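Left out: one protein chain. Kept in place: all the others.
So, subunit A:
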Amino acid sequence: MSHLSERPENPVVGIPLPHESAALHVTGEALYTDDLVGRTAGALHAWPVQAPHAHAMVTGLRPEPAYDVPGVVRVLTAADVPGVNDAGVKHDEPLFPTEVMFHGHAVCWVLGETQEAARLGAAAVEVDYEPLPSLVTVPEAIAAESFQGARPHLERGDVTGALDDAAHVFEGEFEFAGQEHFYLETHVSLALVDEAGQVLVHSSTQHPSETQEIVAHVLGLPSHAVTVQCLRMGGAFGGKEMQPHGYAAIAALGATLTGRPVRLRLNRTQDMTMSGKRHGFHSTWRVGFDADGLLVALEATLTADGGWSLDLSEPVLARALCHIDNAYWVPNVRVDGRIARTHKTSQTAFRGFGGPQGMLVMEDLLGRCAPLLGIDPIELRRRNFYRSHHTTPYGQPVRHADRLEACWDQVAESGEVARRRTEIAEFNRQNPHSKRGLAMTPVKFGISFNLTAFNQAGALVHVYKDGSVLINHGGTEMGQGLHTKMLQVAATTLGVPLERVRLAPTRTDKVPNTSATAASSGADLNGAAIKNACEQIRERLAQVAGGRLGISPNDVRFEAGTVRGISVASGSISWDELVNTAYHQRVQLWAAGFYRTEGLHWDAASMRGEPFKYFAYGVAAAEVEVSGFTGAYTLRRVDIVHDVGDSLSPLIDIGQIEGGFVQGAGWLTLEDLRWDASDGPTRGRLATQAASTYKLPSFSEMPEVFRVTLLEKAHEEGAVYGSKAVGEPPLMLAFSVREALREAAAAFGPAGTSVELASPATPEAVFWAIERARTPATPEPGTDTGTAEPVLAGGR
């Protein structure tokens, strides 16, 4: 067992604990960035002037009329920027654009004494636009060859030869939608300038260091002049990895120019029309199976809808390519990736980060091909699982592939899948107007940032003279329970009760140069850094304790606030007393910790290497019931077995699995981003820009029966206390819902019907799938998304 993954006796990690802020959440005492505004005297409020065109040149901008509005203090324009007029890391996102690149793009910002004044001021600003032709859909961008960034290519084996020799070859096209993050807390920043000109920005950001860097470069300041703090976020899901920077920069710019605090909080409409979303993708594919239904070759082109700027589209696309295999061994693979440039919001990170999109292509084609192969989809999937000697198309060994089968068999058994499928068949035989379906799907998800440099983290741990402990780390809390886990790690490493440890808000002046809290890596990276800092302190204290107890420092043990020798006979002292003693011996009681993930390498150009520390595995079985009258459905039961290693915090981990699953089900079945692709005056406008038109799962979408189990004996060698990442992988367990809907729709048709299902599989989409199953010649009437329907070539 490695040093990092080894647990001491009676550790605080592994205990199921509620979120460390739960009592503050439920009473409303927990503070979020916008809650600080009332505690900040004299704050100004910012409001954007949003362009009403998908693509246009700004030919004139007259802020003067805004100043006639009572309470308007300042209009911020490009002329006010002392540093670089850019809010992105790719230098393609001007903070104040002269070319409008999407409907709702903010061309300038108004500061007012009240939000009402800023709003009215923004309405008074006069802007002249020269409209330009726009590309709104991915097919439009493909036709115009409007691409941006890298064109990655992933290849292994001889695809052409394998397809030529395959017993069955199918091909298809599949376009599927993106997803709005809809964190309940919209983007918000509050900027203040202190007496020394230091800029402090409270920001709801997953990436404080990058927010700091962007603010600094917009203001023309060195990074040390800007501090970014994130108390906690009201949800983020990737949407606050890259997107907060520009809003923080606007607030900071306003604060430096006016000398007053500036608050920028987007309302929901502004947030939905301006901030990036999950990439929708277009895909074309050819797949070959042998006579036994084993995959022999896959050829695909994935086109991500990047929106107007590059943002994180390149790494998102790279992860999509690296996950198109999902859990399946495909000996011959050729995948090309492209990023469409469209006149939409800049699509960005969203839980799974391209992984879900790559895997959806595979799960969709398996669901469609299984009936054509005459193989039960549950059997087809299991038959094609990776085995432990296999490697991924990019060359990484699939360690612990046996856990796929372990999860699968456990779900099948505890979920009584065989018995229920018999019952479902009987139900379907008796009910002409409603049908049930049950599907199982696996997840294999690579953990680590593809970009190796990001796989590092820092922490700062203070032990005070009274024995109390304060920890800082570079990760941010967005509800995922990272801080809870970090408290457990610190208490475990120092051997103190949990209540002796407090965690301070994430700040760039405490831990510098941090990576985004993203890629599910927060606990792995920051936990190891905290552990490292705590170990430095513990080792110094062990020296002191060894002296006091008259034993070797190597034999000192720290547990539950007591420090003792291995042998009972050697006696013990309390943690508090030891700390006090150490202080008087002039021993340093604080430490900075650091961690870098070892053993990673990745060549982005050749798309080869071992970019992931390990894979997270999971399996879900979902059962749905679909109405033949409407296409509406209910999610009757979900069983999940998921591999989180040795859980650091089981209640938190189960919460992540359940929440991720429901969020994934929302993406695949309910959440419907509709952009106006017509040639009318509102072309490019997001038609679903509010909670009333963009529907998230509510309690009625929760599975009626929801059973989540953590895979046992799942110790992960080489990760902090044997645990595994959990943030993103469970989202993709929701493929089981989509596949169950496909099964249920197929049950309306003759046996062996292959069903094509749009994504999201809204009741309308399911209804058309049912209609096609009932009467195979029914085409889907066009909708305004222009969803392209897949076409299947025959087997041979």
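Keep this in mind: contacts are C-beta pairs under 8 Å (C-beta built on N, C-alpha and C of every residue); 3 or more make two chains touch, one makes a residue touch a chain; residues count from 1.
Methods note: contacts and distances are computed from a predicted model.
Undergrad: Leaving aside the chains you can see, what is the UniProt protein name of the one that's missing? Options: "Xanthine dehydrogenase small subunit", "ABC transporter", "Sarcosine oxidase subunit alpha family protein" or "Ferrous iron transport protein A".
TA: "Xanthine dehydrogenase small subunit"
Undergrad: Using the touch definition from the top, which of A:59, A:267, A:422 or A:588 touches the missing chain?
TA: Spelled out, the listed residue whose C-beta touches the missing chain is A:267.
Undergrad: Looking beyond the chains shown, say which of A:147, A:427, A:594 or A:706 touches the absent one.
TA: Of the candidates A:147, A:427, A:594 or A:706, A:706 is in touch with the missing chain.
Undergrad: Which of A:386, A:661 or A:721 sits in contact with the chain that's absent?
TA: Only one listed residue reaches the unshown chain, and that is A:661.
Undergrad: With respect to the chain omitted from the figure, which of A:24, A:79 or A:143 is a touching residue?
TA: Among A:24, A:79 or A:143, only A:24 touches the chain that is not shown.
Undergrad: Please give every residue of subunit A in contact with the chain that is not shown.
TA: Residue positions of subunit A that touch the missing chain: 18-19, 21-32, 34-35, 38-39, 116, 119, 123, 181-185, 232-237, 267-269, 430, 432-433, 478-481, 627, 629-630, 632, 634, 651-652, 654-655, 658-663, 670, 672, 674, 687-688, 690-693, 695-706, 762-764, 767-768, 771, 781-784.
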